[in-house]
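The chains shown are only part of the set, and none of them has been moved.
Note that the chains are named A, B and C in the order they appear, and that numbering of residues resets to 1 at the start of each chain.
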Amino acid sequence: MPYIEINMTAGATKEQKEKLIEGITDLMVNILDKNPASTQVVIKELTAENWGIAGRSVKRLRAEGKTANISKA
Amino acid sequence: MPYIEINMTAGATKEQKEKLIEGITDLMVNILDKNPASTQVVIKELTAENWGIAGRSVKRLRAEGKTANISKA
Amino acid sequence: MPYIEINMTAGATKEQKEKLIEGITDLMVNILDKNPASTQVVIKELTAENWGIAGRSVKRLRAEGKTANISKA
């Protein structure tokens, strides 16, 4: 029954996405005894232009070389 | 005033989307007496790679021929 | 597989909620041929203080007798 939504900037590979889906589902099963068949994990990817942090888009932060201070990705 | 968000894998036609928007708005009006002019229905479509169920992406489930067990679509 | 989220101000009865869940699920099945067993409909209720429209909370609009212009509910 749980529905987990991951919001992040685009860039993950297919393999990384599979690992995320599998890993989060395992957590729901192991920690909460949820049924994996009804556990949904959804990935919403956003462009760097559409994600803002500290008052600026990640696109602008990257252009200014400042993302390292805020997030590795 | 209500805001309804539909999350699903991509693939619906324009006609199907219009029917969904109309049908859900009618439900809000008929069941809850909501004002249709302020009822919003938004459709968020995700790729099969970004939707996980039962610990795997729908993309992978489809490749393995297993989606039928979980969902027709 | 679809996940539908209804956001609205609190106030619906249990019967109205059941009708919404049933009605929206039927639409997903009839229009998109989705599997009802994997169709989830979630209702998120907000207080009138936490829902803003036209720059004011619904709580304030109601106190000013102005909600009728914007929404019946």
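Criterion: contacts are C-beta pairs under 8 Å (C-beta built on N, C-alpha and C of every residue); 3 or more make two chains touch, one makes a residue touch a chain.
Please read all numbers here as calculations on a predicted model, not as lab measurements.
Engineer: For this file, in which 3 copies are placed, how many copies does the full complex count?
Structural biologist: 6
Here is the rule we use: only the chains that are shown with their structure count from here on.
Engineer: What topology does the chain touch graph have (line, ring, star, complete, other)?
Structural biologist: complete
Engineer: Starting from the mean Cα coordinates of subunit A and subunit B, work out the distance between those two points in Å.
Structural biologist: Subunit A and subunit B have C-alpha centres separated by 21 Å.
Engineer: Distance between subunit A and subunit C based on Cα centroids, please, to the nearest Å.
Structural biologist: Measuring from centre to centre gives 27 Å for this pair.
Engineer: Where in subunit B do residues touch two or more other chains at once?
Structural biologist: Where subunit B meets two or more other chains at a single residue, that happens at 7, 51, 53, 70.
Engineer: Show me the residue ranges of subunit B that touch subunit C in the complex, using the header's touch definition.
Structural biologist: Its residues touching subunit C are 1-9, 12, 16, 19-20, 23-24, 27-28, 31-35, 38, 51, 53, 58, 70-73.
Engineer: Which bits of subunit C are touching subunit A when the two form their complex?
Structural biologist: Against subunit A, the touching part of subunit C is residues 1, 3, 38, 40, 42.
Engineer: Of all residues in subunit A, which touch subunit B in the complex?
Structural biologist: 5, 14, 17-18, 20-22, 24-26, 36-37, 39-45
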